[in-house]
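Every protein chain except one is present and positioned as in the full complex.
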Amino acid sequence: MADTITKPEVKKAEPWFGKKERQLISDPLNDNNPITVQVLGICSALAVTTLVYPSLVMAVAVIFVLVFSNLITSLLRTYIPNQVRMIVQLIIIATLVTVVELTLKAYSYDVYKKLSVFIGLIITNCIIMGRLEAFAMSNKPWKATLDGLGNGLGYGAILIAVALVRELFGKGTLMAGSGAEMKIIGASPDYMINTLESTLFGWYQPNNLMVLPAAALFIIGIFIWIHRSWNPKLVDIS
Amino acid sequence: MQHNTRYVVTFVLILTSVVALLLTFLNEAWKEKMETNEAIFNKKAILKAVATDVGFEVDDMGDEEVLSIFDNQVEQKVYDMDGIELTPEEVLSIRKYKGGQAEFIDMAKEKKLDEDVRLLPMFIFNGDNNKKYYIISVRGNGLWDEIWGNIALENDFTTIAGASFDHKGETPGLGAEIKDNPVFPASFKGKKIYNEAGAFTSVFVRKGGARDPLHEVDGISGATVTADGVSEMMARGIKYYEPIFAAAKNK
Partner (left out) sequence: MELFNIFIKAAFIENMVLAYFLGMCSYLAVSKTVKTAVGLGLAVIFVLGFTMPINWLISEYLLSETGLFGVDLTFLRLILFIAVIASMVQLVEMVIEKLSPSLYNSLGIFLPLITVNCAILGGSLFMVSREYNLGESVAFGLGGGFGWFLAIIAIAAIREKIKYSAVPPALRGLGMAFILTGLMGIAFMSLMGIDPDALTGVK
């Protein structure tokens, strides 16, 4: 540092939305997708993607927690002692989740009831801690916020795509459990929520395999296949 | 960044106290709101058990409507494990539940106590034409965490008029179907908890489809552990109420 040319310090203002900043959002959607490339957040992807609606709720919750925990960790990054950094990160995540939980409990009890099931899954979602560890601990707050947003979106996109396939073929519906429930294919099977009659592909028998967690693994595997065929620079050469 | 031990300890202490203060403050500030919300939610869950039989659309009801139905049509009773009815004062002397009322009994807390000292809530719903429903509460374990339910019995104390279930953390689309899928609780309607000889049978959730039309319901594919939890919870939970049923039948 000492032998660099000491010009009078003119701080060049960094643009808010320069190329680098835009990349922070777009990278996780493609080249550096949290699920299909970084292999983070698989557990929750297996647990909630049986239906589209819980996946949507989960995606929104994770984006929220990810953005704010990235921001807070980045603000505190120079003060966090290395020896206890994991505990500190988890305290930040758990506190944020609890604040969200309390707010919803006081102002929107129905949403709270829907979300409370996922609280454990959000805290243990490795995307959040993974991004704190890999990015927020060593970057400025604004960049960390964008990184959180980008990764949250990338995660949510895969989550909803997997859920669309699983719900459509496993139950024949879309958005079951919410107000916007639609029955898409198949005759009316026994275990259908608010079945609306539909004759589209009436011969279709909902495939129970799709409901099992194993199906999510197959679908994500196939997504990775498609993703890498289309974007060959991600192919595993090892 | 490496720091000395003193810094680490101070940092952790400051962080935890800030966090603890923030959470306690929010918790206290919103306590009343949260309690009202919760009470209405519990009342809705109780009404849901009779909803199919009396034609309520519980989810569409406003808070006021729930409260007025509860005040006018529901009687609350608390029993001990020997089937003896307790007055609110007696309940309060045993455990501090708000007003000694059945609706405020914390079933999660009761479940952790020894079996012979638990309190049993019962809600009597007065329907049209003097038809009475007896709603009882049961609680057990699912795959991840606790599951619970309210079972409405007809006044023969044998036939189930309806049921509602809830859970803390079952998997959406699998175990969570006990609550999310109206077909599951509805399938309990008309089942009998005693056989013809008068022996207690409860109602079992059968994997692969019910075989006994009177005492079994269909399982949920992919959710065996949760379904077994429901069976166990029904068999054990309803049995607690047997002395009460026996006394009521002999009247």
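Here the chain labels run A and B in written order, and each chain numbers its own residues starting at 1.
Throughout what follows, contacts are C-beta pairs under 8 Å (C-beta built on N, C-alpha and C of every residue); 3 or more make two chains touch, one makes a residue touch a chain.
Since the structure is predicted, the reported quantities are computational estimates derived from the model, not experimental observations.
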{"item": "Full-complex contact with the absent chain, from A:36, A:74 or A:173", "value": "A:36"}
{"item": "Sole residue of A:119, A:175 or A:211 that reaches the chain not shown, by the stated touch rule", "value": "A:119"}
{"item": "Residue of A:108, A:138, A:205 or A:229 touching the missing chain in the full complex", "value": "A:229"}
{"item": "Hidden partner interface residues of subunit A, rising order", "value": "36-37, 39-43, 46-47, 83-84, 86-87, 90-91, 94, 98, 119-121, 123-126, 128-130, 133-134, 212-218, 220-222, 224-229, 232, 235-236, 238"}
{"item": "For subunit B, the residues touching the chain missing from this view", "value": "109, 112, 141-142, 144-146, 224"}
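Simple rule for what comes next: only the chains that are shown with their structure count from here on.
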{"item": "Distance between the centres, which are taken as Cα means, of subunit B and subunit A, whole angstrom", "value": "33"}
{"item": "Interface residues, subunit B side, partner subunit A - complex", "value": "1-3, 7-8, 11-12, 15-16, 19, 22-23, 26-27, 30, 33-34, 37-38, 40-41, 167-174, 176-177, 180-184, 218, 220-222"}
{"item": "Complex interface listing, subunit A residues touching subunit B", "value": "47-48, 50-51, 54, 78-84, 87-88, 91, 95, 98-99, 102-103, 105-107, 109, 113, 116-117, 120, 166-167, 170-171, 176-177, 190-194, 208, 211-212"}
